[in-house]
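Of the protein chains in this complex, all but one are displayed in their positions.
Per-chain numbering from 1; labels A and B assigned in written order.
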Amino acid sequence: MTSSIQRIGTTPRFSEAVIHQGTVYLAGQVSQLIDADISAQAHDVLRKIDELLTRAGTDNSQLLSAQIWLKDMADYPAMNAIWDAWLEQVKAPVRVCVEAPMAKPHYRIEVLVIAAQKA
Amino acid sequence: MTSSIQRIGTTPRFSEAVIHQGTVYLAGQVSQLIDADISAQAHDVLRKIDELLTRAGTDNSQLLSAQIWLKDMADYPAMNAIWDAWLEQVKAPVRVCVEAPMAKPHYRIEVLVIAAQKA
Partner (left out) sequence: MTSSIQRIGTTPRFSEAVIHQGTVYLAGQVSQLIDADISAQAHDVLRKIDELLTRAGTDNSQLLSAQIWLKDMADYPAMNAIWDAWLEQVKAPVRVCVEAPMAKPHYRIEVLVIAAQKA
């Protein structure tokens, strides 16, 4: 068993992705679209996740787990509409969604995923 | 290394369980027992987890990690009583518990677990 770890987009504070033994961990993704509504922010967040999954050698068909935080649970239906469209062609991961304030007040959504690398 | 992923209870939005390389990820489990107290909801949630673990070829003796959200941290002692009884015959996973509003106002508890498959 190897302990080799690959990292993508590493800053002194965090990595955007970390890969270990075929499992891909992504950093919590947020949107810098200030004043955007939940639909625009959710779409932006999922686009960032797609890009990171590609860089990690995988895609959203290989998702294992997703944690979603919403600033306001009133955004839940609109977030789900964007989420469901994102997964329309693939099989969905496990998921949990709770409400919480995030690092910046304009963040309406943050999404943390774990995925499998492609063989 | 295989990237094969097994899924259980998959809907367009999420899967109830996803299995990858011997690790079992379950969706956040909640209780639809509206107006039930924390004890009844916690018991219901852990029963659902038991059922999903069985379907995934494992059980609560193989838990690796548990994240618990409570609507009201005042429920912490009563939740712990149900939790401790659930794990009386087995060894406990790592755990974290914080307070957060969840997707529906009647949810008093949500639990997200990761487990190992049995050999």
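As a convention for this text, contacts are C-beta pairs under 8 Å (C-beta built on N, C-alpha and C of every residue); 3 or more make two chains touch, one makes a residue touch a chain.
Bear in mind the structure is a predicted one, so any value in this text is a computation, not a measurement.
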Give me the chain A residues in contact with the hidden chain, please. 1-5, 7, 10-18, 20-21, 23, 25-28, 67, 69, 100-103, 110, 112, 114
Absent-chain interface as seen on chain B, which is shown: 21-23, 58, 62-67, 73, 76, 80, 83-84, 87-88, 91-100, 114, 116-119
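The working rule: only the chains that are shown with their structure count from here on.
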Chain A and chain B have mean C-alpha positions lying a whole-number Å distance apart equal to 21
